[in-house]
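Scroll down for the structure; my scribbles are underneath it.
Of the protein chains in this complex, one is absent; all others appear in place.
Take a look at subunit A:
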């Protein structure tokens, strides 16, 4: 039996640039955290790193390194993470990172 994948209609679709970035960030997540078992989880702009993906701050540092490799000097990831207040790190979403990257590229 085959099923047609449907897009998640409840999540607002990111803009074209953001869409590509979201795909890249998703790939980076799979690359650095293969053991996390993301197969059954759709990564959207609303996905939160801690609550939804079970990541710790130490994983975010790893992810930062991977994104750094992918985007090079175009995006200053350490500065982005260093700018986050404690309250912003709590509840940090994939969308926040994607929008930051897209903003740097725009």
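Quick note on the criterion: contacts are C-beta pairs under 8 Å (C-beta built on N, C-alpha and C of every residue); 3 or more make two chains touch, one makes a residue touch a chain; residues count from 1.
The working rule: contacts and distances are computed from a predicted model.
Chemist: Considering only the chain that is not displayed, what protein name does its UniProt record carry among "Glycosyltransferase family 1 protein", "FtsK/SpoIIIE family protein", "ABC-2 type transport system ATP-binding protein" or "Sugar ABC transporter permease"?
Modeler: When "Glycosyltransferase family 1 protein", "FtsK/SpoIIIE family protein", "ABC-2 type transport system ATP-binding protein" or "Sugar ABC transporter permease" are compared with UniProt, the left-out chain turns out to be "Glycosyltransferase family 1 protein".
Chemist: Residues on subunit A that touch the omitted chain in the whole complex?
Modeler: Those residues of subunit A that touch the unshown chain are 35-37, 50-51, 54-61, 64, 78, 81-87, 89-91.
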